[in-house]
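Below: the structure, in structure tokens.
Just one protein chain is left out here, and the rest sit where they should.
Right, chain A next:
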Amino acid sequence: MWRYTMITRRCFMSTSSRAVGWWDHVGVAPKDPINGVTEAFLVDCSPNKINLGVGAYRDDEGKPVVLQCVREAEAKIAGSEFLESISSAVSSKFVEESVKLVYGKDSDVVNEGRFSGIQALSGTGACRLFAEFQRRFYPKSRIYFPHPTWSNHHNIWRDAQIPESTFHYYHPNSKGLNFAALMSDNAPDGSFFLLHPCAHNPTGVDPTEEQWREISCQFKAKNHFPFFDMAYQGLASGDLDSDAQAIIFLEDGHLIGCAQSFAKNMGLYGHRVGCLSVLCNDAKQAVAIKSQLQHIARAMYGGPPIHGALLVSTILSDLDKKALWVKEVKTMASRIQKMRGSLRACLEELGSFVNWEHITNQVGLFCFSGLTADQVDRLATEFHIYMTRDGRMSMAGVTTGNVSYLANSIHEVTVFGQEAKSPRRRIGI
């Protein structure tokens, strides 16, 4: 960051005293690694191009999807009057429905009001509110991220001025969870941890239920604070409840925090709908914490946008629409699982000597392919296939139409160096 001084400023002012050149010292910001992928994809003219960058669901034609339950909700709320005067009621209703999803509708915590819940600007906004809240009340604390984690987590806590550390998570050799290393990481007692409850981004590697229990037990012993970033509930296994199993931390008595996003599982990406909840001792404390969260939000953006929240609560509070949603989530998850299977099968059929098991072992939207940055670059420049340079592929961008081409391309960039025990084959395009 450029250290700016008033004296320097005066030195290069023109004598006419026109106020110009104030921004001379402002450089071009680096491109966001995820958005940058889509930008590169958009300018590519190849008919074969594939975007495996951002984690947004696509159908089997590669098209964005608006869920049927959402279309029905849109039609239902069309023409809603008096939005401004009911916005806080809408927001509260939304929060009520939202927390039931992650904690269970029969949960004591929810029914007894022992939580602070606030509508937030999708998952990002919920994380940021929590990070600001953490800094306000634990100014000397750090945040512990799994290594790796979603790239924007680093930005969020950094801009909230909370220093970060990481804990072991991904095992590059097995392309699975490095559980032993995770459990032996020695953060000081009472540390704040960010956890992905399902469909870890970017690796797709999740702990098993048994492993979650052990993690919870360890956290209890060390008095760590678990903060869950729940961005893919329903898209990991296809079942909303199963995907919340990590929240069994509650059974051990943890008072967790949770960021929820409806961007992916309800396809409401651009509406920025999310929820931040922090579990409390009692309803009274919940009121106090909520007031602080609202205070932070008010100085950041005032209040949250209403439209998406109205859609979510319309769907979740209507039995039919909710049932439809549950089905549609399963459909999305199934298509992705199918594509995982297809891609792995294609690669194995090509005679690749790389072990591609992880494609079907990993869970959720992303596959941490294990491709190197060079291989990723080759895929972009030679094959017009775009993904982030850590090798993360959004499986949502894979279709029955492009999976063969994708497999062939991956094979091309990984085959060098393998013993050629059988002739390379191209599978039919």
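By definition in this document, contacts are C-beta pairs under 8 Å (C-beta built on N, C-alpha and C of every residue); 3 or more make two chains touch, one makes a residue touch a chain; residues count from 1.
Everything below uses one rule, namely that contacts and distances are computed from a predicted model.
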item: Chain not displayed: protein name in its UniProt record ("Cullin family profile domain-containing protein", "Spermatogenesis-defective protein 39 homolog", "Signal peptidase complex subunit 1" or "aspartate transaminase"); value: "aspartate transaminase"
item: Residue, one of A:D252, A:E348 or A:D390, that touches the chain absent here; value: A:D252
item: Omitted-chain contact residue, chosen from A:K100, A:R213 or A:R389; value: A:R213
item: Residues belonging to chain A that touch the chain removed from view; value: 1-4, 6, 9-10, 13, 17-30, 32, 35, 54, 56, 64-66, 70-71, 74-75, 78-79, 81-85, 87, 108-109, 114, 121-122, 124-125, 128, 132, 137-138, 152, 155-156, 158-160, 183-184, 186, 188-190, 213-214, 217-218, 220-223, 225, 250-253, 255, 263, 267-272, 278-282, 285, 287-289, 291-292, 294-296, 298-308
